[in-house]
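A single protein chain has been omitted; all remaining protein chains appear in their positions.
By written order: A and B. Residues from 1 in each chain.
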Amino acid sequence: MATLRAPGGSGGPGDSGQTATPLGGPAGGLYLPPPGAGVSGARSLRRMTRAIRSNGKASVGLGLLVLFCLVALFPGVIAHDDPSAEIYGRALGPSAQHLLGTTAFGQDIFAQVIYGTRPVLLIALGVGVSATVIAMLIGVAAAYLGGTWDGVLSLITDVLLVIPAFPLLIVIASYLHGASTGVLIAVVTAVSWSYTARQLRAQALSLRNRDFLEAARVRGERSLYIIVVEIIPTMTSLLVASFLTNALYAVLFSSSLQFIGLGNPNTVSWGTMLYWAENEEAFQTGQALWIIVPGLCIVALGAAFALLNYAFDEIGNPALRPVRSMRGKRVKRTG
Amino acid sequence: MRFVLRRLGFFALTLWAALTLNFILPRLMPGSPALAIIADHRGSLSPQALKVVEAQFGIGHQNILSQYLSYLGNVATFRFGDSLTTQPGVSVGRIVLDAIPWTLGLVGLTTVLAFILGTLIGIVSAWRRGGRLDSIMPPIFVIMTVIPYFWLGLILILIFGVKLRWFPYFFTYNITLTPGFSLAFIGNVLDHAILPAFTLLITTIGTWILTMRNTMITTLAEDYVRMARAKGLPGRRIMLDYAARNAILPNLTGFAMSLGFVVGGAILIEYVFNYEGVGYLLLAAVNNDDYPLEQALFLLITAAVLVAILLSDVATAMLDPRTRGAR
Partner (left out) sequence: MSSALGNGNLPRSPAERTAGTVLEVRDLSVEYAMEGGTIRAVDAVSFDLDPAEFLGVVGESGCGKSTLLFAIAQLLAPPAAITSGSVVFRGQSMVGLTDRQLAAVRWKDLSVVMQSAMNALNPVKTIEAQFRDAMRAHGVTSKHEIADRSAQVLAMVGIDAVHLKSYPHQLSGGMRQRSMIAMALLLTPELVIMDEPTSALDVVAQRSLMVQIKELQEQLGFAVIFVTHDMSLVSHFSDRLMVMYAGRIDEFGPTRELFDAPQHPYTIGLMEAFPSIRGPRVPLTGIPGSPPNLASPPPGCRFAPRCPKVMTRCQEETPELYHVNDTLVRCFLHAEDGAGHD
């Protein structure tokens, strides 16, 4: 039955008390959109693909992401120099052989930027996936199991949520005396999962009593089945948002840790490039590109995730979409 | 009342969790780096400080439980020991207290400013939807939020500090000046604070703009806004009194919470600008393996967040008449 909503309607998908909070972190607070209402599984996937194609922000974000993935997968195709080899002239400006010049140690900056893409992307994807999985398991379990389980899991989540993430990361990383890529993934995941766990739990709670679940229960399906087959697909949009958010955090957190020297300074990554550049006072010595370019890459990759996230928010909450003006069709004053 | 008690209980629990983390972490790390450093610097510590450090790090002959209890006791009485390496022999408490005002000043003021400006821009941006500007601005705001603080700081140093030489970019004030409330000194402090403040402002304002804009948009679709239009109320009154007043409520909670992150949030900015606040100190401590200082700072930052959350809960309760003594 096609029902028309009255113009404007009263309120979009329920806010469930969650608000977008800028959380302290290496990039002045990230805008994390509140969870949108879930739509049932397969229909939402189809809707999503259609929506992505028509939404400008999503297309740009996706395009950037794909670009970075390609660069990460095939760095050798684009950059022909060895990023770590300190064989070139030191601190050269940009030229035909060295598109972005060389570092104070004689490494080709362009090669470093290209090869540095892979570790960053690995961390982003690694954290995005694992934080989302953990958040989903804990959030949904807490919501579905209820009672004391819920109390305990929620308490752990909330406590971890409140303890400031970046300082904690610094403290942990300092005790480890530097962290490799794998360790970075683990540590950033540990610090990030709690935020999305809370959102997922809230949504799972609101879904818990919906009719289609009641039907499954009456059919006699077991809890695990219900959780995996019925609940989780409905939460797709929130899961995607969670992945994007955590990936974004990961890029910024890990780059920041590397910048202050708590990553592994011997790996080639955007963050470590900035670390060395700062150490060698790149600005004073006129090697501005050494600092500018890796930073721009971080912004670009971060923007890709953030734009996709924002676009998803618009898709879930149509009220936020750019307003299409009907000026051409409006009737002029009569009489 | 019961709600308040539950919240306080939660905070106590979180504080305890942070303390315990602080206690466990050094013991988990391979190689006991803490012990090595402490052994090196034993000589510069006063006897009381030594006792505190030993309890914290497990040196000495007590079993782990009594170490834990003495550790908790020390924290409760604010005995954090002395700095090992950053300023050897100076009490941690003293060092931290010296740094706090700088951070509060820079980050606190800038956060407030970013919130006020960002909220206003968000309100107007939502009210004036539909223009050509409306499809470009929000993505720009989104991109603003992902810019890493530290990188922006470096860029601004390059442009305004090195190339144009408009502002200084090291330390909190020119060390040749004597601190005091003289105009010259204050002027100098402000001069040094401009670049870091500007960096912080740009990177944080985007979030406030977007959150306010989004809540405004949802609020503008509410029936009572339509009713206000139907009553023929002037546009500005609807925008502010009906829409913004309701839209801002959830954002105020976020704001109060972000104040808590003030203390720990600008670590990288202070680092880049060598601005001697709490964040800078934390990184210095980390780089110097100054564990007592590091731990005290971490606890301080966590406590600040908790206080801010408590304040934000109180603020929400006071501002939303629905939660105020609702029947």
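The rule is short, and it goes like this: contacts are C-beta pairs under 8 Å (C-beta built on N, C-alpha and C of every residue); 3 or more make two chains touch, one makes a residue touch a chain.
The structure presented is a predicted model; accordingly, all values stated were derived computationally and were not measured.
Undergrad: Just one of B:Glu222, B:Glu270 or B:Asp289 touches the chain that is missing; which is it?
TA: Checking the options B:Glu222, B:Glu270 or B:Asp289, the one contacting the hidden chain is B:Glu222.
Undergrad: Identify the residue among B:Gly73, B:Gly130 or B:Gly187 that touches the chain left out of the display.
TA: Per the contact definition at the top, the residue touching the missing chain is B:Gly130.
Undergrad: Determine and list the subunit B residues touching the chain excluded from the picture.
TA: For subunit B, the residues touching the absent chain are 130, 221-224, 226-235, 237, 241-242, 245-246, 249, 320-322, 326-327.
Assume only the chains that are shown with their structure count from here on.
Undergrad: Give the list of subunit B residues in touch with subunit A in this complex.
TA: 10, 13-14, 17-18, 21-22, 25-26, 28-29, 33, 114, 129-130, 134-135, 138-139, 141-143, 145-152, 154-155, 157-158, 162, 200, 202-208, 210-211, 214-215, 217-218, 221-223, 226, 250-251, 253-254, 257-258, 260-262, 264-265, 267-268, 271-272, 282-283, 286-287, 289, 294-295, 297-298, 301-302, 305-306, 309
Undergrad: Hey, which residues of subunit A end up touching subunit B in the complex?
TA: The touching residues are 8-12, 15, 19-31, 33-34, 56-57, 60, 155, 158-159, 162-164, 166-168, 170-172, 174-177, 248, 252, 255-256, 259-262, 274, 278, 283-284, 288, 291-292, 295, 298-299, 302-303, 305-307, 310, 313, 317, 319-320, 322-323, 325.
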